[in-house]
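With one protein chain removed, the remaining protein chains of the complex are shown where they sit.
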Amino acid sequence: MTAIRSIRESKIVRRKLMWGLIFISPWLIGLIGFTAYPIGASLVYSLTDYAIMSPPKWVGIENYVEMLTDDDLFSKSLSNTVIFALLSVPTSIAVAFGLALMLNQRVMGKAVFRTIIFVPTLVPSVALAIMWLWLFNPQFGVVNGMLWELFGINGPGWLTDEDWSKPTLLLMSLWTVGYGVVIFLAGLQDIPQSLYEAADIDGAGVAQKTRHVTIPLLTPVIFFQLVISIIAIFQIFTAPHVMTGGSGQPAKSLLFYVMYLYRQAFVYMKMGHASGMAWLLFLIILACTLVIFRTSGWVHYSGGERGTTTKT
Amino acid sequence: MLTKVDSAAHEIDWTVLLTRFIFLITLLTISVLFILPFFWMLMTSLKAPVELMKWPPGWFPDTFRWQNYEDAVTYIPFFRYVGNTMAITLGSILGVLISCPMVAYGFSHIDWPGRDFLFVVMLMTIMIPFPVTMIPLYVLFARIGWINTYLPLVLPLFFGVPFYIFLLRQFFMTIPGELTDAARIDGASEPRIYWQLILPLTKPALATVVLFQFLSSWSDFLGPLLYLRDSDMFTIAVGLQMFHSEHDTEFHLLMAASTILTVPIIVIFYLVQRTFIQGITLTGLQGT
Partner (left out) sequence: MSKQLSRRDFLRIGAGSMGAAALAACAMPTTVEVPAAPVRPEIVQLEYAGVHAPSGLVGELKRELVVQFNDANPDLRLEYTWGAARTAGTLASEALMADIAAGIPPDLVDFEPASVPLWAENEALVDLSDRMSAANLTTDLFYKAVNDQNLWKGKWYAFLYSMDGRVLYYRKDLFREAGLDPDNPPTHIDEIGAAAEALTKKTGERYESIGFIPWAFQGRWVYTWGFSWGAEFMNPETLELTVNHDQVVALWEWMRDWRDQYGGINVITSFTEAFGAQAQDPFIMGVVPMMINGNWMISNFRKYAPDLDYGASWIPYPREGGQEATWTSGWSWAIPVGTDYLDDSFRALSYLAERGNIQWYNLGRSNFSPYIEHGESPEFRENPAMSFFVDTLPFAGIMPPTPMSDMAWAGLSDAFDDLMHDKVDVKEALDALNVRLNEELQQYL
């Protein structure tokens, strides 16, 4: 009896394994064909002195030793990145979530608002830059003008002040919050109407319904946003690189990790050093991600037993 | 919808009204801030070069210079680049639609040994910054003769994008496992469960993936610039860069070209947002 059952079970397991592998096969082929080699190569480079256009020379762990012991900008760029991640990840998720909730209510002109929230992601970034300068210029900007007129406050230097540059960058990044809003809105559509009706019968208000129905059922989407934001923010590059011409000024306050890595790779032609930095960053991001996965008991999946998502 | 409000409104709920009013004011303020860059683009697209340097700067042009639009589409081979971009974009969307939901299903509703480990491996591949994998990836494409073709821009998408796979997996996992298990007991095969049960239930998520991939292909600058060398093959994102020269930018033309590109997308977004955000989920919520 038991033998037959275990054979049958192992057959089921094998069938599931087969189907699982079939379904993920596109990604698996891609991994072997395209992704594995560049990633592996960068790991090898991190142990070499490599100027891109001439062959790499083996140096062992020298690059790692150098960045950890003899590189001020390494620690500066890392701390900038961590501080910005701590500022940015919760804020951008909260704002996207809040806007999505509002846009899911019965508000006049909802369709127009939804479209407008997405418009800044479509216009050229130079139009956004002009807009920000118009708002945040310390002398001529609208924000400081209003602070002075209304409250008699001398506004900060925003992007030109090293203490304010990171919050300002964060404020600016909120103009492209449309991506997050769309993801949350899609998630909101999956919540069954019946749950809200049940809550109505219990006499729940908007706040209670949000707290006890909407948020729990949106936890898979929040979880996704959290993991993806952390992976993305630790690699933040394009916006500050373009805005500061790669310099990370003022006073290196916007010099983020990948910007400095880029400088090492393509300005100093030290691809080995840059690759070492990349792998160290990889370990940091991986550690953060695993911590989030391990503590993801708060994520509510309808599948019940899938509540804990990973056994790794 | 309206009747529902009326029936509920015979006792006026002031807190609800106040909340809605606050929401409305907040949304209006944000909308003004969010629409301004677009407005600046539109107005600049109608200015003459001498007007760009006026002090104090004005929002509106003195005379509306429609000529800019004609100049913009002849300054660069505008329509050729738009055509190239459309081809790449459509191919890319097809690619992610075929690959990503399929992989996401394999990572969610089938329980197989090693699944969660491989899922984390997939996330690990997007934790390495691009600058250090760029050169080996380029060399790899060069060895298989893909440089100066659209293949590096399209074909990789047929093998899945971790960002979308993760997103879709999260949405798939909100579908109760009992549902797929019941289908299996009824004898449905995995492809059938995927195709007839999972996909129809997650149309908003699929629409989100289509939207994101559209924008990603449409605005991708680095990819085409790296892999394409023949200027007849360029995309519109690269073409827009041609309005910048070493020490000067044709802002009025750049903004005219951008307006031509942006306005249709905004209109389409407005027209389809209801269908795709509210999706097919009939049980979905219309409002609280």
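Labels A and B are assigned to the chains in the order they are written; within every chain, residues are numbered from 1.
What we mean here is this: contacts are C-beta pairs under 8 Å (C-beta built on N, C-alpha and C of every residue); 3 or more make two chains touch, one makes a residue touch a chain.
Everything numeric here is computed off the predicted structure, so don't read it as measured data.
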Subject >> Hidden-chain contact residue, picked from the options A:63, A:115, A:173 or A:219 >> reply: A:173
Original post:
Just one of B:68, B:174, B:213 or B:262 touches the chain that is missing; which is it?
Top reply: B:213
**OP:** May I ask you to list the residues on chain A that touch the chain which is not drawn?
**Re:** 27, 29-38, 41, 44-45, 48, 50-56, 92, 121, 126, 129-130, 133-134, 137-141, 157, 159-162, 173, 176, 179-180, 183, 228-229, 231-233, 235-238, 241-242, 246-247, 249-252, 263, 266-269
**OP:** Over the whole complex, note the residues of chain B touching the chain we left out.
**Re:** 49-50, 52-55, 57, 75-76, 92, 125-126, 128, 130-131, 133-140, 142-144, 147, 152, 155-164, 212-213, 215-216, 219-220, 222-223, 225-226, 228-231, 234, 238, 241-251
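In the analysis below, only the chains that are shown with their structure count from here on.
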Original post:
CA centre of chain A versus CA centre of chain B: separation in Å?
Top reply: 16
Subject >> Footprint of chain A on chain B - complex, ascending >> reply: 5, 15-16, 19-20, 23-24, 26-27, 30-31, 33-38, 40-41, 44, 98-99, 102-103, 105-108, 110-137, 140, 156, 158-160, 162-163, 165-167, 170-171, 173-178, 190, 194, 202, 204-205, 207-208, 211-212, 215, 240, 249, 251, 254-255, 258, 262, 265-266, 269-270, 273-274, 277-279, 281, 283-288
**OP:** Could you please specify the touching residues of chain A with respect to chain B in the complex?
**Re:** 13, 16-17, 19-24, 26-31, 33-35, 37-39, 41-42, 45, 52, 99, 102-108, 111-124, 126-128, 130-131, 134-135, 175, 179, 182-183, 185-194, 196, 205-206, 209, 217, 220-221, 223-224, 227-228, 231, 234-235, 237, 258, 261-262, 265-266, 271, 274-275, 278-279, 281-282, 285-286, 289-290, 293, 301-306, 309-312
